[in-house]
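Removed from the display is one protein chain of the complex; every other protein chain stays in position.
Right, subunit A next:
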Amino acid sequence: VVRCQLSSPQRPLQASAVLRRVSDEQKKEPLASSSQQQFDSHPTDPQPEQEPQGPRPSYTGQGGQESEDYESEEQLQHRILTAALEFVPEHGWTAEAIAEGAKTLGLSVAAAGMFHSDGSELILHFVSQCNTKLSELLEQEQKLVQLGEAEKKPTDQFLRDAVEARLRMLIPYIEKWPQALSILLLPHNIPSSLNLLTSMIDDIWHYAGDQSTDFNWYTRRAVLTGIYNTTELVMMQDSSPDFEDTWRFLENRVADAMNMGDTANQVQSTGEALVQGLMGAAVTVSN
């Protein structure tokens, strides 16, 4: 078993001080990148039967000089943000929390300067992480259903559980979450936060088994987005034990949404009846 130690050949002056070799994080063999000329994603590997391990670092700028085995700046940034999350309850979603996070990784507090000073990236990172966790959760549930080990839930139950699971991820940070919401509404953050929100809602509907491609697609997204946002706001002010009030609110809203479909039909048929009545009256009058 050969461990190949690679230096960073493209940067003759300095090896990177902090960016870790991706291979350090993995327990199995690192990739053996044969020559520095190969920027392709398939270097010759002395053990061809082994699959490349771990995430492939993205090739960053610097004229494509990053050696394959070093993590990219983005990955380092993600690590810092993840480390910063544990300081959020104390410092809020601020550059200070990021600075503390950087310190735990052994970096200078000045590394927080890489991020926007209002903490936007930290919040977006957190939201994105939560969404990923939710997707994984829903994926696992789906697998269980497919394997026949669990019952397929009815839609309203499914939606309730998904939204509740996602909102529960906010509980450790709930005190500072209103601050986060207001930052997410800042103009320069709206594209990203909206993006994250819509993809999460899409995800939930996808796992709920929504196959429609018609007009309903939009209504369902809009409805669920409304449910999610209002429940989130209720949760901010909820002081009941384990947020019981919030989950009851959620239950009611989902039930409303289910009934809405029926109501729409009713309105339509009432409307038709009304029109027919009017027509009849008009005919009578004209006679």
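One rule holds for everything that comes next: a residue touches a chain if its C-beta (ideal position, glycine included) is under 8 Å from a C-beta of that chain, and two chains touch if they have at least 3 such contacts; residues count from 1.
Assume contacts and distances are computed from a predicted model.
Trainee: What protein name does the UniProt record of the undisplayed chain give, "L-cysteine desulfhydrase", "2-methoxy-6-polyprenyl-1,4-benzoquinol methylase, mitochondrial", "Methylosome subunit pICln" or "Ragulator complex protein LAMTOR1"?
Mentor: Record says "2-methoxy-6-polyprenyl-1,4-benzoquinol methylase, mitochondrial".
Trainee: For a quick check of understanding: of A:L107, A:C130 or A:L159, which residue touches the chain that isn't displayed?
Mentor: Of the candidates A:L107, A:C130 or A:L159, A:L107 is in touch with the missing chain.
Trainee: Touching the missing chain, which residues of subunit A?
Mentor: Its contact residues with the unshown chain are 11, 13-14, 16-19, 62, 73, 76, 95-96, 99, 102, 105-114, 117.
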